[in-house]
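One protein chain is absent from this view; the other protein chains keep their places.
And now, chain A:
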Amino acid sequence: MKLNERSVAHYATCDSPPDKTGFLFKKGERNTAYHRRWLILKGNMLFYFEERESREPIGVIVLEGCTVELCESAEEFAFAIKFDCAKARVYKMAAENQAAMESWVKALSRASFDYMRLVVRELERQLEEIQEGAGGLQGRPKSSRKAGGVARSKSGASFSASTVPSTQVTGAALAQGAAHARSLQEEVQLLSGASKENGVAWSKPSALVNGCSEGPHSGVPWEGNGGGDGVRPPPVPPRRRGASLESPVSPGTGCFSKLHDWYGKEVAELRVDWLQSH
């Protein structure tokens, strides 16, 4: 089967920030020794390079439909990426210490597109609820109707003492990674079919760059909620529908990347607050 390999490799090394990088020992495909590789996780793609300085990846593992598990191995801190299709490969990896292993397992089990979509849908739903509900509510989500359930448990560490071998390491539901995301795919598709507008319409008649930032933005300055401390939220922007993208409280959203950059500045400050208050 053909793949646009050059462009896929370009995705690995282009300047969008990776989700995780590091050295891991990867068990070879034919040569079953473990080889030290430099790994770059971006989106649902796990690239592996011979060296950190290598320009081109040796290969890539597409992380859809897989689970990530701790595994028994002569190697310490070993885990495996398993796929459930027939005759699927098991990719065995080993980290250099416990913390690295846990960090990788967590990152990999939430790397799928399905999972990202799930989280986006959930937030989209929450935002709609907030916008439709009476002002002043905290936006608590209703208990979920979704198949498989969306447990609200706040899971700190997704691992208990990780000395138990072959434990399926996932969090719970949305704090969870691979396994449940796929079972919700159908529901997600129903949702995606239902509305083209996610509160913001993304279609433009001419060329659209998929996922890349564009030129300098010149949005309307957003009078943000400067002093908000939850007492009375600012007026909620009208629900955006169809092609009408302008709203009184947000910059024009014809180009999401502009909006993204705009929010980026705001949120950098917000993050400091969040971190300080937790």
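Simple rule for what comes next: a residue touches a chain if its C-beta (ideal position, glycine included) is under 8 Å from a C-beta of that chain, and two chains touch if they have at least 3 such contacts; residues count from 1.
Quick note on the criterion: contacts and distances are computed from a predicted model.
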item: Missing subunit (named according to UniProt) among the choices "Golgi pH regulator A isoform X3", "DNA topoisomerase 6 subunit A", "Pleckstrin homology domain-containing family J member 1" or "Cytochrome c oxidase subunit 4"; value: "Pleckstrin homology domain-containing family J member 1"
item: Touch list for chain A against the chain that is not drawn; value: 1-11, 14, 16-23, 29, 43-45, 56-62, 64-66, 83, 85-89, 91, 97, 99-100, 103, 107, 110-114, 116-117, 119-120, 122-124, 126-127, 130-131, 137-139, 141, 152-156, 171, 173-175, 185-186, 189, 192, 196, 198-200, 202-203, 205-212, 224-225, 228-230, 233-234, 236, 256-257, 259-261, 263-268, 270-271, 274
